[in-house]
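Note that this complex is displayed minus one protein chain, with the remaining chains in position.
After this line comes chain A, so read on.
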Amino acid sequence: MTDFWLWIHALIPWFDGAIATILIILIKAIALVGPLMLVVAYFTYAERKVIGYMQLRIGPNRVGPKGWLQPIADALKLMTKEIIFPSKANIYLFLLAPVLAIAPAIAIWAVIPFDEGVYVTDLDISLLYVMAIGSVGVYGIILAGWASNSKYPLLGALRSASLLVSYEIVIGFALVTVVMIAGSVNLNDIVIAQKGGILNWYWIPLFPMMIIFFISALVETNRAPFDVVEGESEIVGGTHVEYSGMTFAVFFLAEYANMIFMAVLAVILFFGGWHSPFEGIAYLGVGFAWVPGIIWLLAKTTFFMFLYLWVRATFPRFRYDQIMRLSWKVFLPWTIAWIFVVALMTQLRIGPWF
């Protein structure tokens, strides 16, 4: 893939040095963020369609053929709507909050390896970077709750903060087990360590961790059934109450970008990233060798994104104290216990994973 960057360099020979570097960074960023925003837009469409189908409805089908232009229409509507500032809100913080929400949601994508060597940056501590930037994202929500100077957003912000504190620990411990097996905190190396077919991926030795990670990801991204931060029926709309138009749209983008990110992260940590599931199997492995790795990654990610919608269509919202109990009394002991199990497995060298 370094060839690709050399090719880009060759494409713009009249630039050199600093300008070329900046240009390449810019191209990388656009190549990442553009498709990401498109996926986010159509993810909202997919959400409405899938949930509609699960409720025996047919979902949006009026704008464009089969409703395919619905997200575009939604985006146009949100862009043209007026932004209303609450009269007693702190306008600077009020406007800073959506920026603080979207910036980490996009920056976090920088370390994701999409294929062998396809990434924006190869950070040696990329998993730590993911943890760190992921935690920053919640500042946007907390700040939004505080700056709105309104009671429901503040309640939402408090819930968001406490959920983050509880589930960041669980996610952290779940990631530790992955790191223990892979022997690296570099996402690239973690995927390479899972080389081989579907049986070599980490979802087998870390099956409970995978489920815990996925459920924690639901909490982290404020998704149903853990969407107490928004909680339409309890606290109206949580931190989004006072936001309208584009400011709301930015929160929305950040939330969905985070969801897709968590799906990609689950694939990278537990489902072998860009590796084909048929690798090493006699005929299937050769037959599917032509499929580029990024297709496998996207296919697996799509499954996890579908799982988000599936879960949302199925389960009612958890009560707030039940979510807390789940974190501290169920997930935390399990993750810590599994760290010892993994340590044992590593020492005894069980299976193809260690």
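The rule is short, and it goes like this: a residue touches a chain if its C-beta (ideal position, glycine included) is under 8 Å from a C-beta of that chain, and two chains touch if they have at least 3 such contacts; residues count from 1.
The rule we apply is simple: contacts and distances are computed from a predicted model.
Chemist: Assuming one chain is omitted from the figure, identify its UniProt name from "Putative tricarboxylic transport membrane protein", "Sugar ABC transporter permease", "L-lactate dehydrogenase complex protein LldG" or "NADH-quinone oxidoreductase subunit I".
Modeler: Result for the unshown chain: "NADH-quinone oxidoreductase subunit I".
Chemist: Of the residues A:Leu23, A:Met37, A:Met54 or A:Ile198, I need the one that contacts the missing chain.
Modeler: A:Met54
Chemist: Considering the whole complex rather than only what is displayed, give the residues of chain A touching the chain that is not shown.
Modeler: Residues 50, 53-58, 211, 310-311, 313-315 of chain A touch the chain that is not shown.
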